[in-house]
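Showing chain A:
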Amino acid sequence: MTDAVWVRRWSSVSIITIVGLAGIIAILAFGPLFLGSYWTSRLTTLFIYIILAVMWNALAGYAGLVSVGQQAFFGLGAYVVIRLSDAGMPVYPAIALAPVIIAVLALVLSPLALRLRGGEFAIGMWVFAELAHLLVNLDSLIQGETGRSLIALSAFAPDVRRANNYWFALGAMTIFLALVFVLLRSRMGASVQAIRDNEEAAASVGVRVMATKRTIFVLAAAGCAAAGALTLSTLITFQPKTFFSVQWTAYMIFMTLVGGLGTFEGPIIGAIVFFIVESLFGSSGVWYLIALGASALVFSLWIPRGIWGTITARSGIQLMPIGYRLLFRK
Partner candidate 1 sequence: MNVLSVEALDARHGLLKAVRGVSFAVSAGEILALVGANGAGKTTLLRTIAGAHKASSGKVIFDGTDISNVPANKRTRAGIALVPEGRRLFGEMTVEENLLVAGRTGRKGPWNYATVLDAFPMLQPLAQRKGNDLSGGQQQATAIGRALMTNPRLLLIDEVSLGLSPVAVNAVYESLQTVIASGATIVLVEQDLSRVLRISTRIVCLLEGRVVLEGRTSDVTKEQITEAYFGLRRPATLEVEA
Partner candidate 2 sequence: MIDQIVQGVLLGGYYALVACGLSFMYGVMRIINLAHGSLAILAAFLVWYITEQLAVSPFIALLIVVPIMAALGWILQRTVLDRSLRSGPLTPLLSTFGIAIIIDNGLFERFGADTRSLAPNIGDLSYKSWTLPGGVTVGQLGLLTLGVAVVLIVGLQLFLKYAPLGRAIRATAEDPDTAELMGINSRSVYAAAAAIALGTVAIAGAFLGMRATFDPYSGGAQLIFAFEAVVIGGTGSLWGTLLGAIALGVAQNLGAQVNPKGFLIAGHLLFFCVLAVRVFAAGGFSLNWLKALWRSQPA
């Protein structure tokens, strides 16, 4: 009698999860109708955090690229919206277009950036962010650190604006989650796994390391640009110092490490944890930031799998059908 072996990607748990997730997003889509103004804007922030965490996780967890300069794309995303709006483009189409423009920029930047290894890439991206910040400051429209407001937003009534921001953030989050999901399930998903395990070995067996890294680099740039553009729509004023702050990357690192680096679900959980922690302690200022740094340190050293990775390692549950399950039957 021969053994039957087959690969299964969907389990009943993961089907339920996907359907559940789609259901949650569908329900959330009606949010502005019943949530009230406070929660509508708070959830908008949460969606932005989820985008940031998922993007940073894709970079570090899937492509092995630790960037300390993702604030570059965040800030440039917002800046592009200001520029497009100034050129006469309606605000929300500008917000949708900004990530595409930044993706092209990242594609141009990628041959140089992706040649850098480890720490070189990390700080190299930071230098890029600093340079982007300085160059944006030179723009007479921005007037240095004075910044500029997205004046066109005042055409919308506050309620309408809030609802629009919410829907745009929810939509962007859904799109970027779906993109990462599709990426991991494509042939590139297997490459990602191989690169994460051993980049040189992966290259030697024909995995296109560069193509995979480039795709993720561009995707992450677009995601961070979307988050920056959306943040601008909530803050209205573009101040270069705020938007190009390394703090954004610190948040991304915290969310990803706490949730679980290299897992699909981890950064979402990390973003929710960060959202709650910020809501509770954000006003306590400096100690709150020290605690964030300390958590990043503790998680990186002692809990490297993060919350979600630790749970799956203990229980074997996998909610999202991105892995492969090899089944044997006698």
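Per the selection procedure, all candidates are chains of the complex that A comes from, given by their letters.
Annotations for the structure displayed:
Definition applied: a residue touches a chain if its C-beta (ideal position, glycine included) is under 8 Å from a C-beta of that chain, and two chains touch if they have at least 3 such contacts; residues count from 1.
Owing to the predicted nature of the structure, the values given are computational and were not obtained by experimental measurement.
Only one entry among 1 or 2 touches chain A in this complex, and that entry is 2. Chain contact summary for the complex, chain A toward candidate 2: residues 60, 64, 66, 68, 110-112, 115-116, 118-120, 122-124, 126-128, 130-131, 134-135, 137-138, 182-183, 186-188, 208, 210-212, 214-215, 246, 250, 253, 257, 286-287, 289-290, 292-298, 300-301, 304.
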